[in-house]
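Attaching a single structure in structure tokens format; questions to follow.
Left out: one protein chain. Kept in place: all the others.
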Amino acid sequence: MSQGYDRGAVESFGRWREFSAGMWAWILHKFTGWILVGYLFTHIAVLSTATGGETMYTTTLQGLEELLIVRFLEIGLLAVAVFHILNGIRLLFVDLGLGLTAQDRSFYASLVLTAAITVASIPTFLGGAL
Amino acid sequence: MYEHDVIVVGAGGAGLRAAIAAHEHGADVALVTKLHPVRSHTGAAEGGINAALHPEDSWELHAYDTMKGSDYLGDAPAVDTFAKEAPNEVIQLEHWGMPFSREEDGKVSQRPFGGLSHPRTTYAGAETGHHLLHTMYEQVVKRGIEVYEEWFVTRVAVTDHDDPEGRECHGVVGYEIKTGEIDGFYARNGVILATGGLGQAFDHTTNAIANTGDGQAMAYRAGAPMEDMEFVQFHPTTLPSTGVLISEGVRGEGGILYNEAEERFMFEYGYANNEGELASRDVVSRAELTQVNEGRGIEDEYVHLDMRHLGEERILDRLENILHLAEDFEGVDGLEEPMPVKPGQHYQMGGIEVNEHGESCIDGLYAAGECACVSLHGANRLGGNALPELLVFGARAGRHAAGADMDDPLIPTGPDAESEPGDVELPVEPGIVADASDPVAADGGAVATPEAVLEDAIETERERVETLLERDGINHADVRAKVQETMTENVNVFRQEGNLKQALRDIRESRELYQDVAVSDPSRTYNTDLIHTIETRNVIDCAEAIALGALAREEFRGAHWRQQYQERRDDEWLKHTLLAWEDGTPRLYYKPVVLEGHEQTYEPKERSY
Amino acid sequence: MADHYSSFERGGRRWLLQRITAVFLIGVLAFHFVLLHFVNHAAEIEFAGNHAAEIEFAGTQARMQNVGYFSLMWTFLVTATFHGVNGVYNALINQGLEGTQKKVVAAVLTIASLLLILQGTRVALVMSGVL
Partner (left out) sequence: MSTQIEEQPETEEETEPETEPETQSPGERRREKKRQRAEAREQEVEDALDEAEEAVELKVFRYAPEVADKEEPRFDSFTVPYHKGMTVLDALIYARDVYDSSLTFRHSCRQAVCGSDALFVNGRQRLGCKTQMGDLEWPVRIEPLPHQDVVKDLVVDMEHFYEQMHAVEPYFDPDETPDGELEEQRQSPENREKIKLSTRCIWCGACMSSCNIAAGDNQYLGPAAINKAYRFAMDEREGTDRKQERLRIVEQEHGVWRCQTQFSCTEVCPKDIPLTEHIQELKREAIKSNLKFW
């Protein structure tokens, strides 16, 4: 590690433009993974309203669903989950030593598929709110 | 000051082998090297390692081939020892894990190579040297041998006895490149120089930029004579812009050489009617240069080596690495177009005069590998014989320096071996420039006691470095370029009296220019300017020795071709050329070739293939 | 030299578990998403024409009373927690967490996941009407 002095741009993440496919895949996988854990915790928190009684649960959830922003967040969540799944499958293949030479292409494929699935799901998600 | 039993300078194949041998013999040994060991140029060797392993093959045959290849300028005790010990060394390497190419039954593969009567070249893909180097470095790591890496050795410390044979070597002075510190390495038993080749004396070479002949020049100035320096091997197929080697394999598989008019000149001009492109290295190199000199070269510089007719499949199967080399270093696609090639300096047969134990005439100073001259290769080295030489003579030097009991050597060294004084007319004075008070070029004063020798040498070097750093002057790169250009122009495969004299004049001028060099980088940290400047001095000394030897030897033998003397003249020239550095003035003399070994005696025969 | 591999902790076990849980999660997460966000979600609006009851406790309860579904969801909770929290832990370790810091993070994460699983289980039991 370069502790001697600050090499500025050389060491910093300002270099992201120079990242390769595998690095982006890693970053996105991390990012989506963290969002998913975050969601898991929130999700359980929200569902916990069930312990406060039936109506509380229903109103909370319905109240949330009525908010447009929540709908959008759900789309985001879907995108995040889909990417994490697809890239996760890609990583599982890499772990098995399969298709290593196509690792960059499989990453791009995950991205494209994620986008396609997300777009396709928009009508379903936004259906009731608009 | 650092202290060890044995100090090995250089960590290429020869140095590593020597260190391991000394260590196995119980010595406390250290490697001092200007490059990290795995950066040594041994790693560049592609072809292979010769050793008579097959039951039908024998060491006598290998010795015979080597002697014939040397054009009878090899010394029999060296040749015999070499051929006999090479198989053990190769198997030893295998036991150390070297990834040799293998036969179906799991045995080490052997293939045919130029000048060999049997397929006895073991190899590891097209990267034999790389594997040899790394395998041995790994063994050094395993044994915990101390390595001082990026320490540049500038001087061997010897006592100041008048007669070189009375001198003793007590260590070396090193400059730590990273810190700029100058310190001594005291050797209780001996110093082994294994600093490799001197390709940088030429401007077109297959050698690394670090191959500046440091060991040869340091030993020379300390009093050990240089032997047979005029014998320089040129490789006929190197890429013009970098000197990267295109191996014999291409021609072996059927690659063809063409001139600008697309004539297959090896046949059309009758250079080698039987062997064509497969004739020996010197023949092909001369043919190429003749074509270029007579105006049939491409861009007046090179010829074409074409392998397209071999077909993509065969090329990919056998010569894939060549495709990468041409692409990466010349920007040429060998499948689509012919590859440009020209001759380049490749190997230095001559070097520090030593006997079969690697001892020079100075007590405690050894040399092994390309910087030494045992003499094994005589006037011409066979492909695949250098790597086993590193192993056999590296190991012997290591053992001897560590105090092993060995037979009395049969090869004599030092001025005592002189059979006749040399006689050559020079256009200019060789050796140091009169104004020797200049610390940059000076060689130090008289020292009486062995103890003070190293201290004194350290002081001299400190002063030299100080001066180079502090004063103002010209850049060494100009001087080096001048030497390299004249060597390539005048002391290449064609040697004519006038040109050789011109080279000596240019070298003289370079020496004078060198009086004025200075290092403009004032830094103490990783000052490569300083290192290169000091190396340039070594380049000059080596270049001068080559040109001088070439002018003196009036015959055509092995790699040494003289326009005026078109044949081998055994009655007069069956002898080694030696140059002794006498207070800065080279003195030329000769010693006889030893054709009688422990077991075999050799008769010079005509060398035809 | 040797100090690089003095550690006795072998990462292999957690690494393998991360992969195994991932394989399991592929299926369950997809199922979960499709079931709750597409089948029983906004889509209902159009098909049922019932504006008042998109998501209802009743629906949830009905599903959760099925033992198979309940245990699937509970395993989902546990694996996802392990997978997610272990992932986060790995990420932090890879950034060079050492010594005490590492121990603290491990402890915090373990407690958090235990709490999450506990709370999740409680909610699930409420939903299924056991509590």
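Chains: A, B and C, in written order; residue numbering restarts at 1 for each.
The criterion applied here is as follows: a contact is a pair of C-beta atoms (placed from the backbone, for glycine too) under 8 Å apart; a residue touches a chain by one contact, two chains touch by 3 or more.
As the structure is a prediction and not an experimental result, all values here were calculated from the model.
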item	value
For the chain not depicted, the shown chains it touches	A, B, C
Residue in contact with the excluded chain [from B:D5, B:D282, B:E330 or B:D541]	B:E330
Where the missing chain touches subunit C, by residue	1-2, 4-7, 9-16, 94-96
Positions on subunit B where the hidden chain makes contact	35-36, 38-41, 43-44, 53, 87-88, 91, 94-97, 99-108, 124-125, 127, 129-131, 134-135, 138-139, 141-142, 178, 208-210, 241-245, 325, 328-332, 421-430, 435, 438, 471-475, 477-478, 481, 505, 509, 513, 515-516, 518-529, 548, 585-589
On subunit A, residues whose C-beta touches the chain left out of the figure	1-5, 7-8, 10-11, 15, 17-18, 20-23, 25-26, 91, 94-97, 100, 103-104
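Following the convention adopted for this analysis, only the chains that are shown with their structure count from here on.
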item	value
Cα-centroid distance, subunit A relative to subunit B, in whole angstrom	61
Rounded Å distance between subunit A and subunit C, as computed from the means of their C-alpha atoms	15
Multi-chain contact residues (two or more partners), subunit C	none
Where subunit A touches two or more other chains, by residue	none
Subunit A residues touching subunit C - in the complex, by the definition given at the top	30, 33-34, 36-37, 40-41, 44, 47-48, 50-51, 54-55, 57-58, 61-62, 65, 71, 74, 78, 81, 85, 88-89, 91-92, 95, 121, 124-129
Interfacial residue positions of subunit C with respect to subunit A in the complex	19, 22-23, 25-26, 29-30, 33, 37-38, 41-43, 45-46, 54-58, 60, 77, 80-81, 84-85, 87-88, 91, 112, 116, 119-120, 122-123, 126-127, 131
